[in-house]
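For this view, one protein chain was removed and the others were kept in their places.
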Amino acid sequence: MFLRTVSRAVPRSTAAIRAAPTASVNALQTRAASDHAIPNPTLANIEKRWEVMPPQEQAELWMQLRDRMKVDWHQMTLQEKKAAYYIAFGAHGPRAQPPKGEGMRVFAKVLQLTAASVAVFYAIHAFAGKQPATMSKEWQEASNEYALKEKINPIHGISKEGYEGKGFVQSPPAEKS
Amino acid sequence: MFLHNYISKLQLDAPTPWGLFFQDSASPQMEGIEELHNNIMFYLAIILFTVTWMMISMIRNFLANKSPIAHKYMNHGTLIELIWTISPAFILILIAFPSFKLLYLMDEVMDPSLVVYAEGHQWYWSYQYPDFTNEDDEFIEFDSYIVPESDLEEGQFRMLEVDNRVIIPELTHTRIVISAADVIHSYACPSLGIKADAYPGRLNQASVYINRPGTFFGQCSEICGILHSSMPIAIQSVSIKDFLLWLREQMEG
Amino acid sequence: MIYKSKSNFQNHPFHLVSPSPWPLFTSLSLFILTTATVLFMHGFQGFQYLVALAVFNVIYVMALWFRDVISEGTYLGNHTNAVQKGLNLGVGLFIISEVFFFLAIFWAFFHSAISPSVELGAQWPPLGIQAVNPFELPLLNTILLLSSGVTITYAHHSLIQGNRKGALYGTVVTIILAVIFTFFQGVEYSVSSFTISDSVYGSCFYFGTGFHGLHVIIGTAFLAVGLWRLAAYHLTDHHHLGYESGILYWHFVDVVWLFLYISVYYWGY
């Protein structure tokens, strides 16, 4: 089973050789270099056609190009060079250009999920019990007096000389009930 | 000036709203910790700015359209590798040295004048003053429970007040011996710069020298069960005279 | 078509194993063995029978698996030089993992022994524990195990030099020494004055020596299989990987004993 997965991962070009009836491990070595240029129509506009070609044709074309590349590269036609470059390094498969507006779509999705989590937070918050009695302005003002009496924070905080902050006060006055 | 005002707002013996910095220190240990913190923050700022600058300049200058040649065969440079290995090592030594110095200074309990034994329970602290005994050889021993929210007097701190505070004389070297009765707890007080785990069957000591009168709050700092958050620590430092008056009252009942 | 032609040749030296039920069966047998042993030790009624059944199961599956590996290695020729290299590496890594297993046991021992807690009276061995005298049975056992190391080395070199008789006798003597060692450990356990539940001393002692004893038994089985394959003409002077692995394992067990003898028996006495 392991064997099959491996052979599937082998690049199509080698798979194509194996597909030949005389498949043998020596095929790669014995296949001759080709002196005959591939006709231009086969290669014309390859950038547009490559991705829609059936795999069998892709493999055949690529093997032809490989055989052409075994001879002196100066003999290759411009079309062949372009096609070989495109097939090897062109913007297809993993190198394909991202579709337009992908960044925006990612950003929008992130915003959407953030909004959903904020909504969930406030939904849960709506069911929370009431705040402790200490979270009121009156209590916190009493806390300031208490802190002064206990000499709390005498270096930078409320008990320091000339302190001008709010001390422990952070909440609105308690609602009269 | 701006920075000073800003820090004043942040720096907060008891936690205060939006308190992001340390609480005010009340012991030499805590002063040492603050100093070490500021020291390390200095290196941290340098590193942060250097690394950020390097990253930004790399991103700006080595874009594909600005620098189209990929240096495929330039994959190591001995000099720059030496520099970026040795210089962080030096920075780490500069951080480690004052850190170890402080660590060993804080560990030292040279010649304490009294011992306070603190024991963690699920979920309260109990204290013993074994050095002061009456004629029957009994010593002060009490439990210190949290004051529930419904029993708080107006202005008291929620989840921090206890019914019996630990009374420690100021300007006195005190050894706090810390242990636990059931599970692991941790005895901590930020403004005194102490935090020591309390293990059943083990005695840990911490040295305390409180340099001003005041009340200092702390909490159990090792998760110990469901009411881990409800076993606060309140330490009150008083003058020697007041301490002795308190002792006499405790001993005579 | 590709796969059909592929099946006619193999252009690499590796052994791609065929599907086998034994890993799953071994796992299940071992799972039942551990579960049954734990339940038995906690006093659940009747679980000794499940323990026995599970031990039988483990041995049975082991035998079947060994049979498959022997077919592949000896008769089908799947164990090429590259495969032997890989298996050797595997055995080496396995022994390293065993080293770390014993490292943990020694860590527990030294943690308790170097600074004994006040509950033990801050002494090692604790008051009331009569530690085994290292110069009696343990010394004899040390000599037995070290001698077995010598005899197995003799057997190995005989095999390499094509001396069949020497290899056979050397292995037989090694196995006899191993069995005597295990017997004496059993004697020592039955006459010792403390149990596994007598303080952390008993726990560390039986934890360390017990697992060593178990490894001695496993190593003996390992060598016994090697002996049988030697007798059955499976092994050649340059292809005897299972036998060699058994020897490596035996030396490992030997070294663990030396550390046990020095630290637990001698230093802890």
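Think of it as A, B and C in the order they're written, each chain with its own count starting at 1.
Keep this in mind: a residue touches a chain if its C-beta (ideal position, glycine included) is under 8 Å from a C-beta of that chain, and two chains touch if they have at least 3 such contacts.
Keep this in mind: contacts and distances are computed from a predicted model.
A.B. asks: Looking only at the UniProt record of the hidden chain, which name from "tRNA (adenine(58)-N(1))-methyltransferase non-catalytic subunit TRM6", "Exoribonuclease phosphorolytic domain-containing protein", "Cytochrome c oxidase subunit" or "DNA replication complex GINS protein PSF3" is the right one?
C.D. replies: Choosing among "tRNA (adenine(58)-N(1))-methyltransferase non-catalytic subunit TRM6", "Exoribonuclease phosphorolytic domain-containing protein", "Cytochrome c oxidase subunit" or "DNA replication complex GINS protein PSF3", the correct UniProt name is "Cytochrome c oxidase subunit".
A.B. asks: Give the labels of the shown chains that the missing chain contacts, considering the complete complex.
C.D. replies: B, C
A.B. asks: For a quick check of understanding: of B:146, B:206 or B:220, which residue touches the chain that isn't displayed?
C.D. replies: Spelled out, the listed residue whose C-beta touches the missing chain is B:206.
A.B. asks: With respect to the chain omitted from the figure, which of B:113, B:134 or B:229 is a touching residue?
C.D. replies: Checking each option in B:113, B:134 or B:229, the one touching the absent chain turns out to be B:113.
A.B. asks: Can you name the residues of chain C that touch the chain not displayed here?
C.D. replies: 117-123, 126-128
A.B. asks: I need the residue numbers on chain B that touch the omitted chain, in ascending order.
C.D. replies: 107, 109-115, 117, 119, 128, 130-131, 141-142, 163-165, 167, 175, 177, 179, 181, 196, 201-206, 236, 238, 240-242, 244-246, 248-250
Just so we're on the same page, only the chains that are shown with their structure count from here on.
A.B. asks: Between chain A and chain B, what is the gap in Å from one C-alpha centre to the other?
C.D. replies: Their C-alpha centroids are separated by 42 Å.
A.B. asks: Provide the list of chain A residues touching at least two other chains, using ranges where the numbers run on.
C.D. replies: There are none in chain A.
A.B. asks: Give the residues of chain B that touch two or more other chains, as numbers and ranges in rising order.
C.D. replies: If we look for residues of chain B contacting two or more partner chains, we find none.
A.B. asks: For a test of understanding, state which residues of chain B touch chain A in their complex under the given definition.
C.D. replies: Residue positions touching the partner: 7-9, 11-14, 16-18, 23-25, 149, 152, 154-158, 212-215.
A.B. asks: Tell me, which parts of chain A touch chain B in their complex?
C.D. replies: Interface residues on the chain A side: 132-134, 138-139, 141-147, 150-158, 165, 167-170.
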